[in-house]
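The complex appears here minus one protein chain, its other protein chains still in place.
Chain nomenclature is as follows: A, B and C, assigned in order of appearance, with residue numbering initiated at 1 for each chain independently.
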Amino acid sequence: MAGKEIRVGIVGALGYAGGELVRLLCVHPNVRLAYLSSEMEKSVRMSDVLPNLLGFLDAECVPYDPQAAIEASDVFFIAQHAGWAATNTRPFLEAGVKVIDFGADFRLKPAAVYEKWYGLPHESPDLLEKAVYGLPELYRAQIKEADLIANPGCYPTGAILALAPLLKERLVEPDTIIVDSKTGVSGAGRMSHKLDFHFPELNQSVKAYNVGIHRHTPEIEQELGLLAGRPTTISFTPHLIPITRGLLTTAYADLISKDWTSEELTTMFREFYRSEPFVSILNAETYPATKDTCGSNACYIGLKVDPRTGRVVVISALDNLVKGAAGQAVQNMNIVFSLDERAGLNGPGVFP
Amino acid sequence: MAGKEIRVGIVGALGYAGGELVRLLCVHPNVRLAYLSSEMEKSVRMSDVLPNLLGFLDAECVPYDPQAAIEASDVFFIAQHAGWAATNTRPFLEAGVKVIDFGADFRLKPAAVYEKWYGLPHESPDLLEKAVYGLPELYRAQIKEADLIANPGCYPTGAILALAPLLKERLVEPDTIIVDSKTGVSGAGRMSHKLDFHFPELNQSVKAYNVGIHRHTPEIEQELGLLAGRPTTISFTPHLIPITRGLLTTAYADLISKDWTSEELTTMFREFYRSEPFVSILNAETYPATKDTCGSNACYIGLKVDPRTGRVVVISALDNLVKGAAGQAVQNMNIVFSLDERAGLNGPGVFP
Amino acid sequence: MAGKEIRVGIVGALGYAGGELVRLLCVHPNVRLAYLSSEMEKSVRMSDVLPNLLGFLDAECVPYDPQAAIEASDVFFIAQHAGWAATNTRPFLEAGVKVIDFGADFRLKPAAVYEKWYGLPHESPDLLEKAVYGLPELYRAQIKEADLIANPGCYPTGAILALAPLLKERLVEPDTIIVDSKTGVSGAGRMSHKLDFHFPELNQSVKAYNVGIHRHTPEIEQELGLLAGRPTTISFTPHLIPITRGLLTTAYADLISKDWTSEELTTMFREFYRSEPFVSILNAETYPATKDTCGSNACYIGLKVDPRTGRVVVISALDNLVKGAAGQAVQNMNIVFSLDERAGLNGPGVFP
Partner (left out) sequence: MAGKEIRVGIVGALGYAGGELVRLLCVHPNVRLAYLSSEMEKSVRMSDVLPNLLGFLDAECVPYDPQAAIEASDVFFIAQHAGWAATNTRPFLEAGVKVIDFGADFRLKPAAVYEKWYGLPHESPDLLEKAVYGLPELYRAQIKEADLIANPGCYPTGAILALAPLLKERLVEPDTIIVDSKTGVSGAGRMSHKLDFHFPELNQSVKAYNVGIHRHTPEIEQELGLLAGRPTTISFTPHLIPITRGLLTTAYADLISKDWTSEELTTMFREFYRSEPFVSILNAETYPATKDTCGSNACYIGLKVDPRTGRVVVISALDNLVKGAAGQAVQNMNIVFSLDERAGLNGPGVFP
């Protein structure tokens, strides 16, 4: 380990997103896993719950204690249910500990939007103005200065990266946007092992859920609206498919000018993301598979201009637990602490 | 077996769609499998190639011979590559044998559309006017009188059944239609075992393919246009997911009147399909899974009116090899021969 | 429906095995589903819980009531947890209703074996002598006369069918038998949706469980011992693989005479099972896949004599919910009521 050492604390270390964070950080060259915790009542060996860690990480996960967490950490990652971060973040910030929250508590502004879609009162609306939306491709400068980072949801990451160049450059009609997403089951979390996610019910099947009412909808709309310069309403349909990891987003929008070709738009996307370490644009009219990103922090994007319909179709692929959660959180941490943005994230995905 | 016996001939009996037809027909109460053939050079036992038949069907598949096929059959099913049926159908019709073609050769009118999308000259354009599009929910009366039936493609079946009530009743703007489909790998056929369909490449992954250029696009547009009463252009994106059977179609369209509720539209769909033996409409804002239809001839449909966007989202699920191919062909045969339309198709799907 | 009508009652109609029974019986030519029940508190539409039934079976599942069950049924199927049948069977028998139990309550003799392996007192040990082990390939004559049938477990069905010819003919050393089985997740049942069966935990994985202590062990040993003519102890290791249905059994045993060839033993197996409608023996040194039997009542068997080791390896494949549960129960019912043994079971499996 060359250079500085960041002391990391985590709450929710035993879930899928938290466990993925541990996987990535336990080989990060600038990180010491200083405090691993969960809301379980007793301490457990990490590898007793996350079997991939056996032989690679010898650490305990302790019952969450706020004072211990604050003292042990330079940065604290929260991988908990909705509402937890709004209630528990303030003391960390007051103690000068950076906070990166995996949930939605600090993503939506104003608090009323959160309260409507999540059905919860917001316990710390005043912190919203301190929070930065942790999508480095759009907010790198603000992230660098932030104390509180709202790590984006997986669906919003896939949708916003697919559509940002089009909206920023005013190439499409915002209200024609349709986002049709397909994701793996790990996105539902580990503790959600109900009948819906029972293996025989899901295997060999695909279905839509929460059509038009998924909680990630306002998050996508907020960011697309900021890019477009005006309020934006979209159709968003998530689908569950029988894979463990992976998120494919198929986004449709009407082009304002019908003169674009797939090649020209591909070139424009490449220019837009030219400095981005984790976004790659495929050749025109070639499309990514989620498998290509399994375990890596990559987001791959391919697109098609359809002259018959005057629409553009943009398809993005990412790993919902990495670029859609833990990997993006590490990327944000790297930015906040002025590390190499690729530190701990420079490995390709597992293929096949 | 009560009542009449239909002598059935098949070419392409060893592929996935042909094999599914054999599975259904070998227990059909009014059918005798009189002639099973393929383009292989030698005869084989059916169960040596389709292992599920072992102990259930003791039959040979012989090299295709047109004269033998004609003599043996009251109805002849063609499950071959594009172009085969256009070249080989005429003698059957001349001999009074009904023909049901699984391919696209007789689906698209005029022949120029076929030639453009399939890149082949059409060898029998004059037969197109005799051909009936074999979607019973739209063309039952014509099918009853037909000698030549163009069995629909799997994607068109899912898309048209999802959208027909909306277009017929002029409830949506046709040119806002987007069809986003997800299908299993059996749709690619059995002889297509190339790298793209190699297990490790597909498993745990999802991807789009042929975006905006899939050959089923003009077929969907033709039928939606006929329903709408005017030419219709749509966006169609097929996706490959790691399941063997199953086709989920997510269709989006702008409502002309924004006053509809999901409940009202569900009621309207139920009315539209009230006499259909194989189409079931789910309760408002509930959605089908492909698994629910595995092995059966069912098509399940659920929908959502989204008041935020003024769009309706309709989702249909079916088994691409049954209602999307062989089952629908049997249904057509039942209609042509005035059998109970459910004969041989009255069994529920395999769940889970 | 030609000829007699059997009135069928079921308790546990909403589980995987019970639901599979309903799937098979709702198209059985001699059956009327007269009484469908479960231990839920309220009635539900069958198709609200088993979505494959929508459009195919319009029936209610009612809360179990013993008196109603007895009155409605000629035969009663019990698909419940261990212990239920021992407690509830007697009144059916007294009323002259045949009982077919899916569980182990009446499989093991004496009751002490049951009590040891299942950890439960046996509530009706006197009924054990009335019970016939419902494996038609071994006990057809007794089943024909039985009032109470103990339908075999899935693992025992696969293991016993693979090994019966060898033991009956005294060709192998019983105590060298090793049974290594691989099964799909539906065998765990529908209500068992715990973390172990959460999709992301199982998908892309294989593991052994209950090594040497699985409850089906004494059942296999009992039947193999009866075939061998002396007490037999085996090693049995079940494995969970990421499929929904299917059970592959790989059985190993030392041959007493090393002179057998694979071809000779295959011929012997074919002779042994020559009249069996659902057991097929593959050619020597070819092996079945579980997929070949999906949804059908088939059991396929292939074998290899290994001259290097002096062992025979026998591999059987079946669908754990059909020949391993509901299909075998229907086969038993057909025998009891002197129906065609293949009635309702004559359809091939779903392939691919």
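The rule is short, and it goes like this: contacts are C-beta pairs under 8 Å (C-beta built on N, C-alpha and C of every residue); 3 or more make two chains touch, one makes a residue touch a chain.
What you see is a predicted model; the values in this text were computed from it and never measured.
Contact with the chain not shown here comes from a single listed residue; of B:H193, B:R230, B:K258 or B:R308, that residue is B:H193. In the complete complex, the residue from C:Y64, C:Y252 or C:Y273 that touches the missing chain is C:Y252. Set against the missing chain, the residues C:Q142, C:S192 or C:S235 yield one that touches it, C:S235. Although one chain is not drawn, the whole complex shows that of A:P66, A:P125, A:G225 or A:P277 it is A:P277 that touches it. By the touch criterion stated above, the residues of subunit B touching the omitted chain are 16, 184-186, 190, 192-195, 197-204, 242-244. For subunit A, the residues touching the absent chain in the complete assembly are 2, 16, 19, 23, 26-27, 50-57, 186, 190, 203-204, 244-245, 277-280, 282, 288-289, 291-296, 298, 300, 346-352. Hidden from this view is one chain, which touches subunit C at 175, 178, 180, 182, 184, 200-201, 203-209, 211-212, 233-235, 237, 239, 241-246, 248, 250, 252, 285, 287-292, 294, 304, 306, 308-309, 311, 313, 315, 317, 352.
Note that in this section only the chains that are shown with their structure count from here on.
Where subunit A touches subunit C, over half of the residue numbers in use are shared by the two copies, so each contributes mostly the same positions. Of all chains shown, B has the CA centroid lying nearest to the centroid of every protein CA atom. Separating the CA-averaged centres of subunit A and subunit B is a span of 39 Å. Distance from the subunit B centre to the subunit C centre is 36 Å, each centre being the mean of its Cα atoms. Residue numbers of subunit A whose C-beta contacts span two or more other chains: 184, 200-201, 203-204, 242-244.
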